[in-house]
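Note that one protein chain is taken out, while the other chains of the complex remain in position.
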Amino acid sequence: MLKRLDDNPEKTVTVTIEGQPVEVPAGETVAAAVLASGIGYTRTTPVSGSPRAPFCLMGVCYECLMIIDGQPNQRACKEYVAEGMTIERQHGTGVLQT
Amino acid sequence: MKPDVLIIGGGLMGFSVALQLVKRGTRCKVLDKDSAGRHASGVNAGGLRQLNRHPAEIPISVAAADMWHNIESLVDSDCDTRFPGQIRVAENAEDMQLLEGRAAMVRGLGFEHEEIIDRDELYRLVPALAPHCKGALICRNDGYGRPFHALDAFRRKALSLGVEYHASVRADAIEHNGNEWCVSSEKGEFRAPVLVNCAGAWAARVAAALGESVPLKPGAPMLMITERLPRFIEPVIGAASRKLSFKQMQNGTLLIGGAHMAELDFEHQTTDMDWAKLALSARTVMALFPQLENVRIVRTWAGIEAFMPDNLPVIGRSSRSPYAYHAFGFSAHGFQLSPVVGKIISQLILDERTEFPIEPFNIQRFCKR
Partner (left out) sequence: MKDHYSLVIVGAGPAGLAAAVNAAHHGLDVALLDEQPAPGGQIYRAIESIPAERSSLLGAEYQRGSELVSVLRDSSIEYYPDTQVWSLNRKLEIGLVCSNTAAMITANQILLANGAMERPLPFPGWTLPGVMNAGAGQILFKAHGIVPADGVVLAGSGPLLLLLAWQYLHAGVKIKAILDLTPVHNHLRALPYLPRALLAGHYLMKGMAYKKELKRAGISTLHNISELRASGREQLESISFRQNGRQHVLETELLLTHFGVIPHTQLSRAAGCRHDWDSSQQCWRPQLDEWGNSSIDGILIAGDGGGIGGARTAEHAGRLAALEALHQLAKIDQRQRDRLGRKDRKWMREDLHVRPFLEAFFHIPGKLLRVPDDGTIVCRCEEVTAGEIRMAVANGHSDSNQVKFQTRCGMGPCQGRQCADVVENIIAATGGDSIARGGHYRGRPPVTPLTLGQLASLYPEEKE
């Protein structure tokens, strides 16, 4: 659906998206990395369980909520990729940290 | 058609009174300066709590609880009520002693709804609670509802039975001409032989028009609500020696109150959050549920409510007129009482007496001559 114009970025980091290690350019937002990875939906809604993906990419719509490093309800468009980061889809309300 | 009763205030109390009256064939008009449930009625924490009531309120609160458990038969809606119990936790031996004293006092009055539970039972009911608590006071058939849904159900039921409702009618003057009351407003005059003051935080103005001066203080208790979380707690939690009311709503959000007040501009009906007090609330929540540290707050707000110096409401006949009645000053715990208040006022109007003990709520306690 989406692709990077530059296949050989200078600096990359390795993150885990839905359990798969992926090398992504440093400096990308999580939302950009996830959209480019082509995983499709990034969360399901707590009300009906319908699939959703990032919509505005500027912090307004809260559609891109994901579980990042175990923390639910993170706006993927506001978070930046980092080495070793784990990124997971959020199903419904996500998880409660204990 | 001219009504028999004019009710000032389109909140839960006003509609509850109207509903009980119309069910007995009395024509009512409800006048509201804003829109139905705009203030405390629509935006309160929705607690259905008998637990830890002032002794004077216990009899009517217990009667109200019965009505809430059958609320659908009254308003055709369950008002989204749940009854998982309300709990007041003891965090140390002193707290526990306080709660045991309370339980004994309530038993002494002849009521059985408040009960002490030990540590094991507390953690069986609330496994998510921080481990330091010692036990608790519980009322097992307490719970919560959704205030605006309740307000809407009362309003719709009342309207369906013929109650007339007028929004955006601010009573500019209230006069009695010997036969009837006349309420004048920008939208015209409204007349009826009987008047009921359910004006919430604005009730002192109505009382003043009847010649009764009451020390009502408007206040705006702050609430905050979090994002939706997986269900992790059922009962409503309070604490013996902290300001806290904490519940997970039907949809998974956490509603946090603590009776801390916002800064209120009463004239403009606006509030500013007192973040220092909300920070305190957040610390209280984290002391009892440290796992919530990273949970996000989605909204904070404060509804405008009437507080009396003794935190007891004014319910009953006016001290100045046999044709005027009051139901206000619920001091942030009126939601639960609302169905029974309708019953009390309707009985006073139609039967000239009520089955409930309401002497402690007499307005004369403030109007000594």
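Just a few scattered comments:
All chains are identified by letter, namely A and B, in their written order; residue positions are counted from 1 within each chain.
Just so we're on the same page, a contact is a pair of C-beta atoms (placed from the backbone, for glycine too) under 8 Å apart; a residue touches a chain by one contact, two chains touch by 3 or more.
No experiment lies behind these values; they were computed from the predicted model shown.
Touch with the chain that is not drawn comes from one residue among B:T300, B:S321, B:Q347 or B:Q364, which is B:T300. In the complete complex, the residue from B:N70, B:N92, B:S213 or B:T270 that touches the missing chain is B:T270.
Checked against the full complex, the one of B:A63, B:L161, B:C182 or B:L280 touching the unshown chain is B:L280. On the side of chain A, touch with the chain left out of the figure occurs at residues 1-6, 25, 27-29, 32, 35-36, 40-42, 45, 47-48, 50-63, 65, 73, 75, 78, 80. Residues of chain B that touch the chain left out of the display are 35-37, 42-43, 148-149, 152, 155-156, 159, 226-227, 242-243, 251, 270, 272-273, 275-280, 282-286, 292-301.
As a convention for this text, only the chains that are shown with their structure count from here on.
Look at where the CA atoms of chain A average out and do the same for chain B: the two points lie 44 Å apart. Looking at the complex, you find that chain A touches chain B at residues 46, 71, 73, 92-98.
Partner chain A is touched in their complex by these residues of chain B: 227-230, 232, 251-252, 291, 293-296.
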